[in-house]
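Of the protein chains in this complex, all but one are displayed in their positions.
Chains: A, B and C, in written order; residue numbering restarts at 1 for each.
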Amino acid sequence: MTVRVVEGRFDPATELAAFARGRSDVGAVASFTGLVRDEHGGEPVLAMTLEHYPGMTERQLARIEAEARARWPLLDVLVIHRVGRMLPGEPIVLVATASAHRAAALEACAFLIDWLKTKAPFWKLEETPAGARWVEARASDDAAAARWER
Amino acid sequence: MTVRVVEGRFDPATELAAFARGRSDVGAVASFTGLVRDEHGGEPVLAMTLEHYPGMTERQLARIEAEARARWPLLDVLVIHRVGRMLPGEPIVLVATASAHRAAALEACAFLIDWLKTKAPFWKLEETPAGARWVEARASDDAAAARWER
Amino acid sequence: MRIRYFAWLKQRVGLAEEELDPPPEVTTVGRLKAWLGERHPRFAEACAAPGVVRAAVDQEFADDDRPLRGAREVAFFPPVTGG
Partner (left out) sequence: MRIRYFAWLKQRVGLAEEELDPPPEVTTVGRLKAWLGERHPRFAEACAAPGVVRAAVDQEFADDDRPLRGAREVAFFPPVTGG
C-alpha cells in the first residue's frame, strides 16, 4: 500500500528511510511533509483535529496517486495522511516520490500535495485560546491545484 | 552550518529527522535526494566519483542558499553534497527546506537543486564495464536553472 | 438512502448521518439539498451561500445536477482543507 490514512502519530524520517530503499534504479527522491503550526492568522493554535470521510478518502488518494503515475515515470510513491487530534510540530501529511530523474520526482511531489489539498475529503478543526474553529479553504490552494489541470 | 560537503556516506533520513526538529512554526518541509543510479544512457554504472573544487564549492553553495533565503521566507535550509567515490543506491546530494507554507518550501527546494546542478563546481566520473567516463553536462539542466533567472 | 454530514455542516445539522427515503421528485443532488433544507433550516442557510456546501454521491464528488438514481449514500460537506 502506497497510500495510508493513519490515526496515530507517524515519523516522516522513518518512512523516508524505508522509501525506495535498496533500489539502485532510483536517481531522485522528492518529499513533502506538512506539519501542524502553532499559529494561524495571528492566533495561537493549541491543537488541530483532522476529520475525514473514511472510504472516500482512500479512494481519492489512490486516484490522485494513479494520476501522478500516469503523468510521470515514477518508480515509487508514498502518501501518508494522519487523522484525529494532533499537536503543533506533529506531521499531518507526507508525500514522497521516486524517479530516475529529478524533474519527475519534484513535479509529481508538488502535484500530489496540490491535488490532495483540494480533492481529498479532509477537514481541519483548530483549537485556539478563543475556542475551536474550522479552517477555511484557501483560494490559493485552488489556484495551485488548477496549475495541474489539463 | 546548513551547507556541507562530505567525503563519507551520509544518511538522508537521519539528516531529515534532525532538520527543523522541534520547531512548531514550520508548516512545510520539502526535500530532494539525488542518488547514484546503476545505469546511465543504457550502460551499467558500477561506481561514481564526484570531484569538486574545494573552497569554491562551499562558497557557491552558500551563495545559492543565500539566494534561496532572499527569494522565499525560509525558516531553515540544508544542503549536503557528497564527494569522492560512491556506489549505486548511495545518496549524492540532499536539499531540504522548511517554511511556514508549502509553496515556499517546494519552490525553494526545486530552485536549490536546479542551481546547484549548474552553478556549483562538481564533476561526475562514472565507472562502467567499458571504463571510466566523465559525465557530460545536460542542456536540460541549463534550462531548469534558467527558469529561476530574473 | 443514507445522508452524511461532515465538518461544520455536521455541527449545524446536529447529526453525522441519517437514513431517509426522499420522495420520487427528489431526482438530483440539488433537489435533495432543497428537500433536506426543509428538515434542517441551518442546512438550508448554509446552502444559500454559493460554493459552501459540496456533495458526494457514493463517495464521488457530485454537482447539483447529478442524478440520484441508484445512489445509496450522499454526503454533504464544506470545501476540503486537508494536507
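Keep in mind that, in the parts below, a residue touches a chain if its C-beta (ideal position, glycine included) is under 8 Å from a C-beta of that chain, and two chains touch if they have at least 3 such contacts.
This is a predicted model, so every value here is computed, not measured.
All shown chains touched by the missing chain in the whole complex, by label: B.
When the whole complex is considered, the residue among B:Val3, B:Leu16, B:Val29 or B:Leu50 that touches the unshown chain is B:Leu50.
Remark: the omitted chain is touched by one listed residue; of B:Val29, B:Val45, B:Leu74 or B:Ala120 this is B:Ala120. The chain not displayed touches chain B at residues 34, 50-53, 55-56, 59, 81, 92-93, 113, 116-125, 134-137.
FYI, only the chains that are shown with their structure count from here on.
We define each chain's centre as the mean of its Cα atoms; on that basis chain A and chain C are separated by 26 Å.
For the pair chain A and chain B, the distance between mean C-alpha positions equals 23 Å. Between chain B and chain C the centroid-to-centroid distance comes to 48 Å (mean Cα coordinates, whole Å). Multi-chain contact residues of chain A (touching two or more other chains) are listed as 34, 113.
Residue positions 83 of chain C each touch two or more of the other chains.
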